[in-house]
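Note that this complex is displayed minus one protein chain, with the remaining chains in position.
This part shows subunit A:
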Amino acid sequence: MYIVVDLNRCQGYAQCVFLAPKVFELHGEEALMYLTRVPEDQQDPVRRAVAACPVQAITVGGAAGAGN
């Protein structure tokens, strides 16, 4: 599972950082940095983060273009 965050949309509410701190972190006060590939044991926290993002900026999914 891979992650991409629309950082135009992200406003640094940091809900994802609270819910999946092993995947999302703030670099400084509001610059979001994240693991682009979700570790196996982090899939549930990441799904909660996706759902909780106030601006719905997080997309997760399988690798694009794979298996075609």
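Just so it is clear, a contact is a pair of C-beta atoms (placed from the backbone, for glycine too) under 8 Å apart; a residue touches a chain by one contact, two chains touch by 3 or more; residues count from 1.
The criterion applied here is as follows: contacts and distances are computed from a predicted model.
Its UniProt record calls the unshown chain "Putative ferredoxin reductase", which is the correct pick from "Tricarballylate utilization 4Fe-4S protein TcuB", "Sugar ABC transporter permease", "Putative ferredoxin reductase" or "FAD-dependent oxidoreductase". On the side of subunit A, the interface with the absent chain consists of residues 1-4, 6-8, 10-12, 27-37, 59-66, 68, using the contact rule stated above.
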